[in-house]
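And then chain A:
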Amino acid sequence: MNKKFAIVIGAIAMVIVIWTLTGFSEYELPYVTVKELKEDNVLQPGKRVKMGGTIVDGSRQEIAEGWRFDLAQDEMSINVLYSQQTVPDMFHNKRVEVIVEGNYKNGEFHADNLMTKCASRYEGELEEDI
Partner candidate 1 sequence: MFAEIMILLTFAVLVIFIVQPLFATHVAIHSDTEDDEMQTLQLRKEIIFRQIKEAEMEHDMGNLSDEDYKRTRLMLKEEASLIIDDIEQQGKS
Partner candidate 2 sequence: MAIYGATLLNLALGLAVLTQIVLFIHIRWRDERLFHVGQRMALGVSMLVTLAAATLTVLLVKSAFEVDYVAHFTSKETPLLYKFAALWAGQAGSLLFWLLVLSIYSAVVIFQNQRKRSDLMPYVIAVLTGVQLFFLFMVNFSTNPFIPVNADFIPSDGLGLNPLLQNFAMALHPPTLYLGYVGFTVPFAFAIAALVVRRVDAAWVRGIRRWTLFAWLWQSIGIILGGWWAYNELGWGGYWAWDPVENASFMPWLTGTAFVHSIIIQEKKEMLKTWNMILIISTFVLCIFGTYITRSGAVSSVHAFTADKFGQLFLAFVLVIIAISAYLVISRRQVLKSTKRMESMLSRESGFLFNNVIFVSLCFAVLWGTLFPLISLKLMGREISVSIPFYNQIAIPIGLLLLTLAGVGPLLAWRRTSKESLIRNFSIPLVIGLGAIAVFFVMGIKSIYPLMTLGLSFFVLGTISMEFYRGIRSRTKRFKENLFTALVAMTSRNRSRYGGYIVHLGIVFMFIGFVGKAFDSEVEATMSRGDHTELAGFKFTLQEVEEKVRPNHNALVAELNVEKDNKIVDTLNPEFRIYFPRTNREQQHSELDLQTGIMADIYSVFSGADHTRGLYAIKIMINPLVWWVWLGGYFLVAGTIIAIWPRKKKE
């Protein structure tokens, strides 16, 4: 393969690689814990983050703009305001792990994206025949 080719190929590849590595920061989504958000004040307010935890049973409230619920993780919990009415089916399960994306404002988390962990089976207990 002659020099000219190597240069062109190298250039194309370089462009794409550099673009990949740098075109990044606006799309970064750090994963934070509830503790970090409430206590440590790690991130600038208003920065978009990702958070996971379990929905506290009984805390789900349907409101005008969407839903409110408490998200628990490691014995701490945080109130989440989700701005869409439609939620994934498993949102309503008794024990469901979710991941929310959004930002933290005034002591509550404003989420615009909510995902539930895909369950391929039930969490439950096997019962004996009596």
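Regarding candidate selection, all candidates are chains of the complex that A comes from, given by their letters.
Note that a contact is a pair of C-beta atoms (placed from the backbone, for glycine too) under 8 Å apart; a residue touches a chain by one contact, two chains touch by 3 or more; residues count from 1.
What you are looking at is a predicted structure, and each value in this text was computed from that prediction instead of being measured.
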item	value
Neighbour of chain A by the touch rule, complex-wide, chosen among 1 or 2	2
Contact set on chain A toward candidate 2 in their complex	1-2, 4-5, 8-9, 12-13, 16-17, 19-21, 23-24, 26-32, 48, 50, 52, 62, 84-94, 97, 99, 101, 117-122, 124, 126-129
